[in-house]
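Every protein chain except one is present and positioned as in the full complex.
Labels A and B are assigned to the chains in the order they are written; within every chain, residues are numbered from 1.
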Amino acid sequence: MSQLIPLFVIIPLVAAFLIPIIGKFLDGFQKVLTSIAFLGLSVLTVYFLCAGPGEPLLYAVGGWEPVRGIPIAIYLVADGLSIFMLMITNVVGFLVSIYSISYLKRFTAQNNFFALLCLMMGGMNGVVLSGDLFNLFVFMEIAVIASYALVAFGIEKQELEASFKYQVLGGIASVLILFGVTMLYWKTKTLNIADAGNILRSSQDRSFVIFTQLFLITGFGLKAALIPFHAWLPDAHSSAPSPISAMLSGVLIKAIGIYAIIRLFFNMFTLSDEMAVTITALGAVSMVLGSFLAMYQWDIKRMLAFSSISQVGYIVTGVGMGMIILARNGDHRVAALAISGGLFHMINHAAFKGLLFLNAGAIEHETHTRNMKSLGGLSRSMPITASTSMGASLAISGIPPFNGFFSKLIIIIAAIQGKFYLLAALAVLISIITLAYFMKFQKYTFFNKPGARDRKKIKEVPFAMCFSMIVLAVLCLGLSLLIFPGIREVVLDPAVRVIMNASEYAPSITGL
Amino acid sequence: MILYLLCFLLFLIGLYGVITRRNVIKIVIGLVFMEFSVFLLLVLVGYVEGAEAPILDETIISGPFVDPLPQAMVLTAIVIGLASNAMLLAIAIRLYKKYGTFDIRKINELKG
Partner (left out) sequence: MSVIVKKVAQLLSGLIFMYGVYIITHGHLTPGGGFAGGALLAGSMILLVLAFGSDVMGLKKRETGSSIIENSAILVFILFATIAMLVGTRVFFHNFLPVGTLGELISAGVIPLYNIFVGMEVGAALFTIFLALVIYKEEVLK
């Protein structure tokens, strides 16, 4: 079964390069090919998940065997955390590609859109599967350059300006990450993550490692939009076309920013107290400031973008608390609880934030405006959009029985058990503020008296868009089943185990 | 040692260009400077004193070679930088059409 691992990268790349050639002659080919390719990827992910073994699956590209115990090939590693991230990426990507079948009728260069979407998906799959540092950098660049083009897709003034700001800050982040990889290569003379972890564990040079870690946190923090580095996110996510906003906010900042921080800091570096406190502090500040900034917005997608910053703060806080507890040699079960809360919130956020951005796209498709003050009374004319949007708003605020409640509850319980009382209080407070601004969104958009404009012309969106929104809403309810032990063993526990037993990652790769 | 400090100086020049210049094209050039400084550092890391160039020939079969892995990495990274710059310049030329100016202080419609 490890023979099938390269297919995650091959299938999107072949689709991305077939579309411009054949799409010039056949009409509608690009939509069919993209949907089939992403459906195939989702099915492959579910197969990996269900038939998943305990230890990581390795694939040495080129078939180069280790020479005198040193791994020299490029490794593709599919362990619990990778399969978890693949699931998020491919399923949300499939639903977004179905949504964009009818959303893109107003654009003309549809070939380019689907080719870039496939490239972005191939790049994200490669980031999650790669087992060495430079391959991580190259696939990250593929995904990010495709997303620069997608943000500027409908060529209006605001989209171009947002894309330019995004590109300059993303370019600085890539330079800092490459600098961190250079420092690591200088120290360890190897690019394999497991091998570098072995060498770093037995070295004594503390200041060098802290210097490298600061550059890597800055670089990946810029990609994941933590608070001192968040300046590009509101512009980019609010000006992009709606399916791209859903992909960016729901998948890209997690697969490139947070996944890389987790993989490098847990499995490669030895855990140190200062770095863990830094990461948790950045997460907590993001959580608080994101919510406060979101309260003042009247543009729907800008509010959702600031809310993304806040929820990413939740995820980083959960993972950071686990890192602090592990670094201080505390109770392992509390650390496992905190980390599993963070990962559960990651998959929940992909589901409900994706759904919220698709809803905003549906509203914009019908009423051609994004300003909450000029909308109102849409709940009668767009029933499916209104009901799925209410479900997603309740989920993100943490109301039972939706999935947001369970993941936030796990993070708060872990904070109290680990004696981080300030973080637990902040998490509860920010949850209440989230509820406040989402209720404002619901009231002004769906339940106010309609304005003086003609409301009879607004009807429900086409079927393909409804399909994606309904499936995501069902996932919002269905993901709360991850709490039960039977399903949790399959999905969440392998990921947590890979992170917790950091010392197991290296021998299982270099020992083969 | 002096070579590493010069690479860092090049990085700082690029950073100065990105932060303080107003023209969009000068910001792009500053970003290019930052990328190239990291490429220089990467090639310097693989240097071994008094070794041969890493090409296998009939006359040179063994002996210490300079590390070829950073050179391969820099080749790939140069092409990635090329793609990123092409993207930036395409957006810059469309910005000129829409806003009528290259001045970054006048291109700020998105606020708040």
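We adopt the following convention: a residue touches a chain if its C-beta (ideal position, glycine included) is under 8 Å from a C-beta of that chain, and two chains touch if they have at least 3 such contacts.
Values in this document were obtained by computation on a predicted structure and should not be read as measured data.
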Legend entry - Chains in view touching the one left out: A, B
Legend entry - Touching the absent chain when the full complex is considered, from A:10, A:231 or A:428: A:10
Inset, instruction - Provide the residue numbers of subunit A that touch the chain removed from this figure. - result: 3, 6, 10, 13-14, 17-18, 20-21, 24, 59-63
Legend entry - In subunit B, positions touching the absent partner: 55-58, 75, 78-79, 82, 86, 89-90, 93-94, 96-97
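The working rule: only the chains that are shown with their structure count from here on.
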Inset, instruction - Averaged over CA atoms, how far is the centre of subunit A from the centre of subunit B? Could you give it in whole Å? - result: 28
Legend entry - Parts of subunit B lying in touch with subunit A, wherever the complex brings them together: 18, 24, 27, 31, 34-35, 38, 41-42, 45, 69-70, 73, 76-77, 80, 83-84, 87-88, 91-92, 94-95, 98-99, 107-110, 112
Inset, instruction - State the interface residues of subunit A toward subunit B in the complex, per the touch definition above. - result: 134, 137-138, 141, 145, 148-149, 152, 155-158, 160-164, 167-168, 171-172, 174-175, 178-179, 182, 185-186, 191, 234-235, 238-239, 296-297, 302
